[in-house]
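Of the protein chains in this complex, one is absent; all others appear in place.
On to chain A.
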Amino acid sequence: MASSTSPPHPASEAIPPTNTTTTIATTTTTKPCAKCRSQPGTLDSRGQLVCPSCFQKFISQKCIKQIGLLNKDVRSSSSQSLSAYHSTQKNSGPPQSSSRRYFLGLSLGPSSAALLELLNENVEYQVSRKKNPPFELSVVHREREREKVEECVKRLAGRYPRFEFRVVYLEEVVGLGSVDWEGLGLGDFATASSSTTENDATTTTSTTASKLRRLFDNLPSTTSRTDLLRLFTRHLLIAEACKPPNKCHALLLGSSTTALAELTLSETAKGRGFSLPWQINDGVLGVPSFSSSPTSSSARPANSSPTSSHTNKPKAKTSEDQGILIYHPLRDALRKELVTFTKLAGEPTPIAELLPETDLTTTAAVVSHKDLSIEEVMVRYFADVEENYPSIVANVARTTGKLMRLFGGGGADGVEGVGGDASEDDEERLCGLCSMPLDEFGDERWKGELGEDSYRDAAVTVEDEGEKKMTKTTKQRICYGCERSIRV
């Protein structure tokens, strides 16, 4: 891996360097599969030689177990928070069903593709038992590879007719109410555009796209760009999953064990340790609404509704129905295992063959190749670790999952937040950029420890004119990690 500079995918899963080692053994000696003892064992699975079909079973069991937990979670919560939209669904939703509606973030990389295949298997199985749980699937991508993405999605839609596919482009983040655009000093991002007529569609797209481009160009580093891209992608996925009238019961992300371990370390390195329990664990995540529009957070104002007058009181509080259940059903599978899986699973051809040949999950369009991002450093680091020390990889995600969420009831495994210090002011305020809870106690303490930015005044301040306006207004409304990313 000399000089490949493809940054990782920012969203739910990061993609390994293109030359990911396949676990297919090249040995000609045929030992029997360690599990079924009948087929030849050709794949190395956690120290055992197994046959392809046992390997697939192994992966699929890992997924099914999580989906089972998810179903339980949904069942128990649907009577409460999700009831609100259930009623609306009755009026307008497509094919009526009492079953669950899940939303899958699909990056077209191997991990989320593997999840797609596994979910399909699950659905086929359900259907064979006369159940019909609909899934909705979405692809988030940028305009640059628009054709390739659409081509690929068309192939997938043909393969998986039971699912609904949607392509979402990055510029759709403009106008999302879950970002505190005003607070970020980006008031002109608060509305998507002034016109949404069919004719103007192209010009609208190009202006929002160039707006975005300018924003990214002005960010201080590759790490910042990758970080923001990841956050925006997440915003889009959540917004799509929450879109009325068919709000989904859960957003599924294809993150592998490896991806979660990478996320843990890169977020730690970016000063976001506090929000790890919300990022790594499965559970309900609050979705803030900063927009002044009376509709839900995910509703993008179609017309130019003036939003400027509401900047003083961002409605960053989340209510029950503004949350979304997020699940990582592949959290127990290593990335290399999922890569192998996509090369084996799928009828009539392995799903890997449906995916784009070139790695579309790179962030090339927005991220310059001048330097690496922290995320990419972690991807490379863990590609190594995964190969030689898989238990360490598995352990990182597992242990991080044990950290508590300090606010709200959404603690890991029902663990209530303790740590008395932070809970005294139990109003949960969410970061205007990453939507994670703000840690005011931590901010306060950190200032105390490091002194009031005595050294920061002397830091580089003039690198670019553009983001000066961003830094001024962001105090206290975004978290430490986000401040690091967008501050010069």
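Convention: a residue touches a chain if its C-beta (ideal position, glycine included) is under 8 Å from a C-beta of that chain, and two chains touch if they have at least 3 such contacts; residues count from 1.
Convention: contacts and distances are computed from a predicted model.
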{"item": "Name per UniProt, for the chain absent here [options: \"Cytoplasmic tRNA 2-thiolation protein 1\", \"S-adenosylmethionine-dependent methyltransferase\", \"Ras-related protein Rab-20\" or \"N(6)-L-threonylcarbamoyladenine synthase\"]", "value": "\"Cytoplasmic tRNA 2-thiolation protein 1\""}
{"item": "Among A:52, A:288, A:401 or A:432, the residue in touch with the chain that has been omitted", "value": "A:401"}
{"item": "Contact with the hidden chain (one of A:149, A:219 or A:265)", "value": "A:265"}
{"item": "Candidates A:153, A:173 or A:385 - the one touching the absent chain", "value": "A:385"}
{"item": "Interface with the unshown chain - residue positions in chain A", "value": "46, 61-62, 65-66, 69, 221-223, 264-265, 267-274, 276-277, 282, 331-332, 371-374, 377, 381, 385, 388-392, 394-396, 398-406, 412-415, 418-422, 439, 442, 444-446, 448-451, 454-460, 480-481, 484"}
